[in-house]
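Every protein chain but one is kept in place in this view of the complex.
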């Protein structure tokens, strides 16, 4: 089959022919209908420090996708051949304390599709049957393919109360834009999106932001306060991972508010804990992945009911073999989700 | 001033002139802009058993209203003359365990405007300054006047999770119709409304129900299950108070679901606790009044953001003196909220 | 091996030789160290209506036990031979909505050890590897054998807040007595135990009740109120399943309180929903089984830390072959937990 392979411990990747993956006894083989490029894939492509420490070439990478089950292992019984599925990329052990107490998304022994094992930039992927989620066939493949980032947004947004509250989303990349749509769909009274790129802010606006704030042009903390009668946002969703963004995120949080952190800073961030968390009586949630499987049910419900429409996020589509064109667009910052068809 | 007075311990009431209420040191005097008729007012009018045990004529009744503050007591300082306000009708003691632990809505020593003290079917009402809630002036008076029942609906609906869930509302009177709108606004994946009157079901449809169920024509338990892949509703909001409605409400609840009870049965209801609560692992919430003041903030946020529009519920308006015409309409079941202008 | 077998669809059971169970690929074989008799076992023994509808003889019954793993199926890898384990008797499907959202204890497709498949009144039992919980070897077998009812009590008690609250336990059988101990261990300010049998009340006292109430001698609702400054219990744990007990349980609940229902009424119970749930703003939890696996971790923590001591509940021990003597004692009401050694 055709696949995108990280062939060597260096920048770059190749489109080449590789064998179809073997299907273990409790695995299913998924024929990929649509895949999508994540920021993580760009790290692997560019062979950054994180990639150097984690990835073992050769590796078929990619982890955002949907497809159809075409084969099942001998012991796989829970999902039928022919099912249209999206896939939770986190393979969990099922036996650790976290898995056994409803927190599998922070399993102590996780392996990730397209990072620690072969991924979805290919015609076929094999995954454990327990990792697939059956999608409604009415959901378009390009939307079904981006359940991973959408799930991040759903998990982050719904990690606390939203109805009737003012929500600020710091960082308006694809996940931030999803979070804007989710916050609106679940009754936020006002949704403010912050970024430094006009392209992304325009997208946030299309996804439902009541107010977009370009933090290169105005102080986002002041702008959020001005937009909330001086109080700050009841809920802040930090999705930039940038130290300045994180600091601003805490400063724009209302007394008694909730801030959920999804963006991953690459260095330590100096926080004024006294003013920003303690005196405020704030609640901070660290967010990792998506809840298995509450988040997936919530995500599908928001899509099927029409309360969230992800299609504006799909800005470009390519055949799989042209993946490097899609990657180039993303690096230029002029794309949101780029979909690949094998 | 002109007021509607329960003059004697018998059915009926009179529109007559009475003195403007005295304003205590911590009270404010509200000039009524719009009032609305509640089912409770019909009980008082008809002098039913509950009214006989609770009401002490003569009494100006009515408790749903909005207006403008025109005078303040000597020690009242927290809200200015000229403010446009709605009023929480539950006067609480502020010192009991419930009040002191965030549950003032179930205060152990409550007195109710228009029930235990003079009400709003009048040109003026005096209430403690602590009982007013400043409304945005952009909210129309007929909407500001119905914050009490809207607040019941907001409290009931938001007493648990809703986002992404299937919600059944049993009883589609004005509060049920408000609940339909709230559930949609906060991200329910499907909202089903149940009643026995086509008029109310039509209103529920206009307020956003995805599915209306006439329980005189189809079994509502089966209908809800059919509408939810056989599972039942994740959330049931019981607003009928009818023993049959209550029993059906429990039967249509999904395993692991939440049912919130607002409707008040006038007799004991025999429940199959084993099947309906215990084996299901259900959660049941008793709902009384509105949270002071979380519910009010939520309610105003839903209105100001445009996520809920209550205007379709205002089916009739009358001058205050024609209150008995409005009551007659309500008894015929051909009205939702009837607004009175003093 | 020797086992206790329900041989025919009629009252009674026999101690006889049967084959050691076969071990499926993902099963483990447990050599039973100690087993315990549950009320459910008496229903099976007596062939009551429930048993007639559920049990298919011949069946080795019994489901409360601990033991040592002596064999593993070919695909069982998560728990080693030699481990000292207790067993969750609910076999769940792992794929339904409940299982996938952290509520496996209310799985839609449950099968129960000793009810729907061979049980523990035997020398050996085979169970899926996913159903065993490794016990600390310092826990005595007679205590490890009763994790099922202890888990019921832990789940019920910890289904809401307890610290600093007044707790009433209605029904002081073994589970009620466990709940008394748990409530004390987690900081209840006062624990009241109610029953109709002096034997059980004496046991509740030994397990830590501050006050025991014989409801044949005093009105338990009045007694609980008298013991709580007239307010009622903040938390009520209903473990009698008797309609009178259930009604009293609701009446003794404080305004704003939480009642958790574990006892299973065999008929409908007429409740005054208005006074007992709605006006009170009460929360009702239906409790089924034990949370997998949060409850198990909590239970083991309470035992290992010495905060709960279950040994006073073990009132009698017998060799397995004398099970009928143990059953007789239980029916006379002069025993709590009867332990059987194969």
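As written, the chain order gives the labels A, B and C, with residue 1 at the start of each chain.
The rule is short, and it goes like this: a contact is a pair of C-beta atoms (placed from the backbone, for glycine too) under 8 Å apart; a residue touches a chain by one contact, two chains touch by 3 or more.
All of these numbers come straight from a predicted model, not from anything done at the bench.
Asker: Of A:287, A:301, A:323 or A:340, which residue touches the hidden chain?
Answerer: Answer from the full complex: A:287 touches the omitted chain.
Asker: Which one touches the absent chain: B:199, B:293, B:318 or B:341?
Answerer: For the chain that is not drawn, the touching residue is B:293.
Asker: Out of C:164, C:198 or C:319, which is the one that touches the chain we can't see?
Answerer: Only one of C:164, C:198 or C:319 touches the chain omitted from view, namely C:164.
Asker: Among A:103, A:131, A:184 or A:248, which residue is in touch with the absent chain?
Answerer: The missing chain is touched by A:103.
Asker: One chain is left out of this view; which of A:127, A:170 or A:261 touches it in the full complex?
Answerer: Of these options, the touching residue for the absent chain is A:261.
Asker: Please give every residue of subunit A in contact with the chain that is not shown.
Answerer: 97-98, 101, 103, 105-106, 108, 231, 246, 255-256, 261-262, 264-266, 268-274, 277-288
Asker: Which subunit C residues touch the hidden chain?
Answerer: Residues 158, 162-165, 185-190, 297-299, 301-302, 304-305, 307 of subunit C touch the chain that is not shown.
Asker: Just checking the interface: what residues of subunit B touch the absent partner chain?
Answerer: Considering the whole complex, subunit B reaches the absent chain at 25, 75, 78, 94-95, 97, 100-102, 130, 292-294, 297.
Just so we're on the same page, only the chains that are shown with their structure count from here on.
Asker: What chain pair shows the greatest number of contacts?
Answerer: That would be the chain pair B-C.
Asker: Per the centroid of Cα atoms for each chain, what is the distance between subunit A and subunit B, given in Å?
Answerer: Whole-Å distance between the two chain centres: 41.
Asker: Mind checking the centre-to-centre distance between subunit A and subunit C? Centres are C-alpha means, answer in whole Å.
Answerer: 42
Asker: Subunit A: which residues touch two or more other chains?
Answerer: If we look for residues of subunit A contacting two or more partner chains, we find 297.
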